[in-house]
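Every protein chain of the complex appears in place save one, which is left out.
In this document, chain identifiers A and B correspond to the written order of the chains, with residue numbering beginning at 1 in each.
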Amino acid sequence: MDLQTLTYIVVGITFALYIGIAIWARAGSTGEFYAAGRGIHPVANGMATAADWMSAASFISMAGLIAFKGYDASIFLMGWTGGYVLLAMLLAPYLRKFGKFTVPEFIGDRYYSQTARIVAVICLIVASLTYVIGQMKGIGVAFSRFLELDYETGLFTGMVIVFFYAVLGGMKGITYTQIAQYCVLIMAYTIPAIFISLQLTGNPLPQLGLWGSLEDGTPLLQKLDMTLRDLGFAEYTAQKGGTFNMVLYTFSLMIGTAGLPHVIIRFFTVPKVRDARYSAGWALVFIGILYTTAPAVGSMAFYNLAKTVQPGPIAEVDGALSYEERPQWFKNWETTGLLTFEDKNGDGRIQYRKGETNELKVDRDIMVLANPEIAKLPNWVIALVAAGGLAAALSTAAGLLLAISTAISHDLLKSTFAKGISEKSELLAARIAMAGAIAVAGWFGLHPPGFAAQVVALAFGLAASSIFPALMMGIFNKRVNNTGAVVGMLVGLGTTLVYIFTYKGWFFIPGTNMLPNTPDNHFLGISPEAFGAVGAMLNFASAIIVSKLTAEPPEHIQHLVEDIRVPKGSGAAVDH
Amino acid sequence: MSIWKYLFNLEERRNWWTRKMPDCPLRDYYEVDFPDKDSDWRQVDYLAVDYETTGLDQKTDQILSIGFTTVRGESLCLDDATHFLTKPTVEIPESSAVVHGILDDEAASAKPLEEALPILLSALAGKVMLAHHAAIEYQFLSNACKRIYGYPFIGPVVDTLALEVRAFRSRDKAIQSGDLRLGAARARYKLPRYPAHNALTDAIAAGELFLAQVAYRDGKRAPKLKDLTVIS
Partner (left out) sequence: MDIELLEIRDFLVAHHPFDQLPEDALNALPAKLQIRYFRRDASIPENGDLESELYLIRTGAVELHDGEDLLARLGEGDVFGYRTAAVEGAGDHNVSAIEDTLVYQLPAKEVDDLCNRYPPFAYFFRGKSGGRLRDAFATLGQEDNSQANQMTVPISEIISKSPITMLPSATIRETAEMMSGKRVSSMLIVDEKESLVGIVTDRDLRSQVVAKGLDYNLPISEIMTHDPLTADIGDYAFEAQLLMARQNIHHLPVTQEGKVAGMLTATDLTKHHTTSAVYLVSDIFKQTEIERMQEISAKVPQLLLSLASADATADSAGHVITAVTDAITTRLLQLAEERLGAPPVPYAWIAAGSQGRNEQTAKSDQDNCMIIDDSYDPAKHGEYFRDLARFVCDGLDACGYIYCPGEMMAITDQWRQPLRTWKEYFRKWIDQPEPKALMLTCVFFDLRCVYGEQNLFRDVRQFLLQKTRGNRIFLAHMAGNALSHQPPLGFFRNFVLIKGGEHDHTFDLKHTGIVPIVDLARVYALASGSEAVNTMDRLDVVAKGGEVSEDGARNLHDALEFISGLRIEHQAGQIRVGDKPDNYMSPDALSNFERNQLKDAFAVVRTMQNVLSQRYQR
């Protein structure tokens, strides 16, 4: 069976599985009334959370970045893992005690201000939309390869499918579907990794294989460094960016996590705080499986790529691969436009080098998907990876889109601007908002301001600069009042957006950037992706200063803030 | 043939046959326009038709008797109700004789199919064929035409069985086995029980059923012919 058919079949089966589970879950719940009432085990819930959490950025893009950036890209691992822990341990339990379901609701109530609520909604929409742009890139890559189309057409197809998935599916919230998605995703990620690790190092565990040796006895990482050096790239294990930038980058990924609506909600949909903690722990384990595999996938993929295009010694002319002899996967990816070869010196051979002489352009987001093909793994593995990529992109995109559409239809319209609208209009507004968000994200997906993981990093930065400080101060500083919070959020979001747009172009429109996006031009060497942490500090500072200058929050709010920090017996106040 | 079905409509195919065919009763049939499929169903004449046959295999079995009567403007007219026996070229198998009660010696005195077909075709001209499970009537007739004139029969058809299936669907009802038999369908519309297996009685039965089915159609607009036909 040829690869294309097999891919259709495997993707088809996984989709049928998700839908089947959704139907089964629905049907099951309408059964006997008294039979209901069994909970979902924290392990299962952890898997579902992990599926929610791991987006196209994690699945498709992260390993690609690691492949090309090496050690520097480990900030994603640290930032995202740390952010998850921060959210689970520090923020979620308090927010939960407050009894509010969404971040804007919390901010609106805590800062006793409709304005604060609206500003929070806007911040959330901006951050979530940016996040979806990142997913769109991943979806475009996955669909263009899977359907053997060029990237644009693949993206359009993906947009339509995401819309129907998010609107009709309602598959969000069905834990068992998400568990299935996690299983598909993790199998798709680890199985090729295991095969490749076995191929290269003989060790079935990619995490260990990374530190293992090749058949000729040289350790893999050493060999990789050597290859890269030969090709003129920086060494894989070397640190390339400034340490200051890396710290800020990591921080902004960490604290940005707290502002992303689709993750926070996971902590509220579990009945008990204790269960939430357990499932957060399990989720961390399940996320860890992918995250620890990612470096191995990245480095092995790069090694294989380099070996393929440069089978012989660099010095010799026929050491480089002849374009005529390029393998099938090369051709497939060429149709998507994400892999391009330009024969600059006219020798018909692919010179993959650092600098001007480079003839091969590889979009980093294709690495994970192309990985099994490069390694010449069996077709079904390749098909499985396509299904995994789609699962990752769809599950996260659907969650975020739902959050965006709810924010618009409920938080903005129903609760603020159009209180009397009927339920039908509310639903319609939600659908339109969702379609609008997809269209906007799709447009940006055509001109992505970076690789999937980088765009997602921008989203985290925006959330970090606007939402996180408002949440932190809402819980831990009773003196911060409504004006302070609103000013803080606006300052944080504003500065971060301006900084990002300065280097990435206004509204990400290519060519409108005021400064070239290179480390030399960055303010203090801070990359736009890392600026979220700075934005957050500005947010904190302005909020606290403004609050000091204006009236104290009302007494009942101050009591409320004290109450949620009291660890136990918060209900004692209302008991008598 | 099959692919042409999708490329040309019935009227176009009728014109095609008329041009191609030598002079024969079938050609006379084709020379009359088919009823306009967009006309109100009441403006159209139908011929309720039924045969008794030696069996159900349209390739080998033959027509033994033909009964038909006209449905015109919401009523079933009995003035041209016709019934005659046709002479089969084979012996009547006992299994079918039990059903329709036509015996060999009776059939022997009947019209040969060459004489019978023109009567039916001229009655059908300009009308819509109406039968219960019309595929059988249609195919037997078409095969007979091919055998005798060398060309197939085509024409618009209303099938009361198909209408009954639609009625079930539109009411979200499950169809049980036997529900679609002529007698069972008629009983649902409170139509009287008739003894089965006489070609004319069955034709009348199908005609009455058709009137009942149309009376039971929902919707303000009177149906058009194309809403009722299976082939048009």
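The criterion applied here is as follows: a contact is a pair of C-beta atoms (placed from the backbone, for glycine too) under 8 Å apart; a residue touches a chain by one contact, two chains touch by 3 or more.
Nothing here was measured: the structure is a model prediction, and the numbers come from that model.
Chemist: Sort through B:Leu26, B:Ile204 or B:Leu225 and give me the one touching the missing partner chain.
Modeler: Answer from the full complex: B:Ile204 touches the omitted chain.
Chemist: Name every residue on chain B in touch with the hidden partner chain.
Modeler: The missing chain touches chain B at positions 67, 74-79, 81-83, 171-174, 189-192, 194-195, 198-201, 204, 207-208, 211-212, 215-216, 218.
Chemist: What chain A residues would touch the chain not displayed?
Modeler: 26, 29-30, 33-34, 36-39, 96, 99-102, 105, 170, 172-173, 265, 268-269, 271-273, 402-403, 405-406, 409-410, 419-424, 426-427, 430, 571, 574-575
As a working rule, only the chains that are shown with their structure count from here on.
Chemist: Please work out the Cα centroid separation of chain A and chain B, and write it as a whole number of Å.
Modeler: Their C-alpha centroids are separated by 66 Å.
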